[in-house]
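Take this structure, written in structure tokens, and hold onto it; I'll ask about it next.
Only one protein chain is missing; all other protein chains are in place.
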Amino acid sequence: MIVAILTISLMAGLFGLILGYAAIRFKVEGNPIVDQIDALLPQTQCGQCTYPGCRPYAEAIANGEAPINQCPPGGQATIVALADLLDLEVLEPNEEHGEHHDIPLVAIIDEQTCIGCTLCIQACPVDAILGSAKHMHTVIADECTGCELCLPPCPVDCIDMVPIKQTIDDWKWSVPQQQQDLVHGQ
Amino acid sequence: MTQVVISSPFVSPSNSLRRLMINVIIGLLPGTLAYVWFFGVGVLINITLAVIFALGFEAAILKLRNKPVKSHLNDYSAVVAAWLFALCLPMHSPWWLVAVGIGFTMIAGKHLYGGLGFNPFNPAMVGYVVLLISFPREMTTWYLPIEISGESIGFFDAIAYAFGLADIQQWDALSSATPLDQFKTLSGQNIPISEIRQSPVFGNFIAFGWEWIAGGWLVGGLWLLYTRTIKWHIPVTVLVSTSFIALVFYLSAPDTIASPLFHLFSGSILIGAFFIATDPVTAATTDKGRVVYGFLIGFLVYVIRSWGGYPDGIAFAVLLANMCVPLIDYYTQPRVYGADTQGKDE
Partner (left out) sequence: MDNKSQYKLHHMHGGMRLEGYKAESMGQPLQQATLAEQLILPLKQHIGETNKPLVSPGDRVLRGQLIADSSSPISAAIHAPTSGKIREIAPHPVPHPSGQSSDCIVIDVDGKDECLESAAVDPASLSVVDLIARIRDAGIVGLGGAVFPTAAKLSRAQSQGIDTLVINGVECEPYISCDDILMQTYSDEILRGIGYLQQIFKPKSTLIGIENDKPKAIQSMQLALDSNPLANTRIVMIPTLYPSGGEKQLIQILTGREIPKGKLAFDIGMFCQNVGTCVAISRALDQDEALTSRIVTLSGDAIRQPGNWEARLGTPVRHLVELAGGYLDDQAHRHLVMGGPMMGFTLPSDRAPIVKASNNILVMHQQTFAQRLDNHDECVRCARCTDVCPAQLLPQQLYWHARARTYDKVEEYSLFDCIECGCCSAVCPSEIPLVQYYRAAKSEIRAAQQAQFKSDRARIRFEFREKRLLLKKQQDEERKRLKREALKKKQPQKLNGDSTVDPVQAALERVKAKKQALEGTQTLKNTTNLTPDQQQKIEQADARRRAAREQRT
């Protein structure tokens, strides 16, 4: 009886030591969770989630302060990816924060109307607008994230959001028909 | 929505599922004819009933699943599954036995997993094994070959029996265990082979009638190989592995242990190797994997026959091997072109 108790205790202690050592020896240096969340967000920096940019939202999610469905540009895909990462339930996108556009948008400044007030430049979160005071501004289309933050400050409403034109270079092969039925239909 | 662009290749297909299934059915004919020759029309009644039930179940389930019924019935996969299932049954089986078995084959074996192409287990074997476990008496009531009993059960009698209109008792004298079963029972009692073989069911060569049926499966199997419906890997490895293991044990005790030839020609191993194990949906898909899969089946058949509770083991062996297929496939992937060739010239 005593031998059995001793043996078991000894084994328990031994395994405990091995496990403890393994935990130190093979520790996985993971990405801090905020970085991982931030990597999944679309980096539009639009603030529609009510946070001033993607990283603050990522921090809020990591701290459990914000649900994962407040990112309209990311849409359902981002929610699924976040749910997958954080082992949370997949939510419906929260419509209050805005609408998801399937085709990405890009801002374009009507150069005739622009008065060169620089307000849009100050609003742009990714420095994608060029120009100086009293001089016409222009958008660097490649850098524009389509966040729409430049729209409200413009005093003359000269900025429009237009869908990015599809060209031969970014044309995509479509999945055969049956596939679509299986995924979306039945 | 954007217009769907159709991708190359623009060639008329050289194969079709339907063609493959018809090849299998043609391949089944020689063995089936031999079976009917030796054991009477009961076999045909089984096949007919099984095919009718299978098509009925298939159509009903396709309808329930909102799938196109006609095109799926036309691929003949249900006919092949039903035919193979029917060949596993004792030659005179009541209709409800066929119906229950086919029900399991089509519903549990096939459609619950998503239909053709998605089932991990051979549907015919699922149906057969369910019957074997649930209805041991019905599933072990086999009959003597006509030439031995000297009396054949007529077409109408057989039909009447199949539909429960005739009594089973009147044919008790004709019933007999299969050679494999007899061998297993008797050798289990340490009776030497020479004595066991006195029974007429073993005939002059291996097993009266059964050897010809097995020969029929072999001919059909060669047809499948010839038409490239199947590749050689699975049948060859199943037969080789069973024979090899059987040979090793036979040489260790030739008086009490059955010879490799007895194993090959007495039970269902030939139909199993050519027609059942080669079901593409449930078999391994790589050449290497098929070799592993075939050896596994051959090995399991011998183990089940020799030490298991059932006289024949092909159904269990196939189902067990089916279970291993994802693992086999994963570990037998071919080397992709250009992978790991650094520093290797030839």
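For clarity, chains are labelled A and B in written order, and residue numbers in each chain start from 1.
The definition used in the following text is that a residue touches a chain if its C-beta (ideal position, glycine included) is under 8 Å from a C-beta of that chain, and two chains touch if they have at least 3 such contacts.
Keep in mind that what you see is a predicted model, and the values were worked out from it rather than measured.
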Sole residue of B:G154, B:P254 or B:P334 that reaches the chain not shown, by the stated touch rule: B:P334
Missing-partner contacts on subunit B, residue numbers: 3-17, 19-20, 68, 71, 75, 77, 115-118, 231, 280-281, 283, 285-286, 329, 333-339, 341-342, 345-346
Interface with the undisplayed chain - residues on subunit A: 38, 41-45, 53-55, 112, 125-128, 143, 145, 166-179, 182-183
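Just so it is clear, only the chains that are shown with their structure count from here on.
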Residues of subunit B touching subunit A in the complex: 2, 4-5, 7, 66
Parts of subunit A lying in touch with subunit B, wherever the complex brings them together: 173-174, 176-177, 186
